[in-house]
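Here the complex is missing a single protein chain, while all its other protein chains stay put.
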Amino acid sequence: MKIHETKVRVRYAETDQMGVVYHANYLVWMEVGRVEYCRAEGLRYKDLEDEDQIHLAVVEASCRYLHPAKYDDEILIRTSVAEAHSRMVVFHYDLVNADSGTNVARGTTKHIFLGKDLKPRKLPREHWHVFGLDARPGVA
Amino acid sequence: MKIHETKVRVRYAETDQMGVVYHANYLVWMEVGRVEYCRAEGLRYKDLEDEDQIHLAVVEASCRYLHPAKYDDEILIRTSVAEAHSRMVVFHYDLVNADSGTNVARGTTKHIFLGKDLKPRKLPREHWHVFGLDARPGVA
Amino acid sequence: MKIHETKVRVRYAETDQMGVVYHANYLVWMEVGRVEYCRAEGLRYKDLEDEDQIHLAVVEASCRYLHPAKYDDEILIRTSVAEAHSRMVVFHYDLVNADSGTNVARGTTKHIFLGKDLKPRKLPREHWHVFGLDARPGVA
Partner (left out) sequence: MKIHETKVRVRYAETDQMGVVYHANYLVWMEVGRVEYCRAEGLRYKDLEDEDQIHLAVVEASCRYLHPAKYDDEILIRTSVAEAHSRMVVFHYDLVNADSGTNVARGTTKHIFLGKDLKPRKLPREHWHVFGLDARPGVA
């Protein structure tokens, strides 16, 4: 299983008055994680939208908050593909404080591929390798 | 089981270039839902923080996205307490398009009570009724 | 000059670790203000986009922060049109704490009308009244 690593630094805008990162913002970091995962595998997500007219829509998201991320922390996002077929993909994320190594959160997002009309589509075969799918003819 | 209803109108700021609401924003609406649930049950969450020095920290959140919410839609948030004891509470949310009645999303958040030091606390007994807990002496 | 009033309640998501509302969120409230201004004047902004294919793009925004808005405050947004012609409109906003009457902030946004291609357009004459423009033939 491939794991891609990318980092974000916590912005003041992302904190709340509890003095920690507001929980919804972890989902934004997961977005950063999967976009950089795809880029590292040769797919710029922007091109998938612009050239293939395919969106990667979120159908499920979940997150377990283990240790609060704080302002100015560097967060290491470890992204992997937990499951995939031609119509959907599940990403898994481990969020870790880059300095201390503390596990900050663990999350999952499930996506389906949609056309511009927001109707389900199959992922074009040329991009299957990005998500670890076998693109040989006859395999689906 | 009590269900509290409140409404939000989708802001332009909450949309993304897919033309729908960005998925992380549903978690913000769930926040609105549980805060208004508590207010309806007699507890202003702000007072819990200011007077009791208790935070309601999110330890888990999940959401299933059923039908995309769009700009300017009115979203009805139906909030209920799915589970609670003196140290934690689980909220459940049904998000519905207020005009069409379409189910937009379904979500859950699990919380623990923390002190100002971000260490776990028991919820003061005077607030137990808010979450449907039995506050009779000897019951915990 | 018409002044339209609408209210928002401060969300936890909108606060930061200074214990006040993060400054960029005031611009989101101004969006709520001008959208409700237009609705009150008979124009649903969503329809302007969907039916007339016209966007109201922000070209300038400014805000003076007078007194910090805090979590759970109700903020009264007083919106007016400060200037308008067929190609642009300037909104002015007074943000006031609805309980105390304290001035929270004062802001301005300048907009131009764009087509779907993001090129400048004239506002269709049927909507001129919304912004106080004289729609008599020969007046431009």
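As written, the chain order gives the labels A, B and C, with residue 1 at the start of each chain.
Keep in mind that, in the parts below, a contact is a pair of C-beta atoms (placed from the backbone, for glycine too) under 8 Å apart; a residue touches a chain by one contact, two chains touch by 3 or more.
Because the structure is a prediction, the values reported are computed rather than measured.
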Visible chains that the absent chain touches, using the contact criterion stated earlier: A, B, C
Per the touch definition above, residue among A:R44, A:H85, A:K116 or A:H129 touching the missing chain: A:R44
Hidden partner chain, residues of chain B it touches: 12-13, 15-20, 22, 24, 71
Residues of chain C (touch criterion as defined above) contacting the omitted chain: 17-20, 23-25, 27-28, 31, 49, 55, 57-65, 68, 118
Chain A residues that touch the omitted chain in the full complex: 11-13, 28, 31-32, 35, 44-46, 49, 71-72
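Methods note: only the chains that are shown with their structure count from here on.
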Geometric centre distance via CA averages, chain C-chain A, whole Å: 34
Between chain B and chain C, centroid-to-centroid distance (C-alpha), Å: 29
Shared interface positions of chain A, touching two or more other chains: 17-20, 24
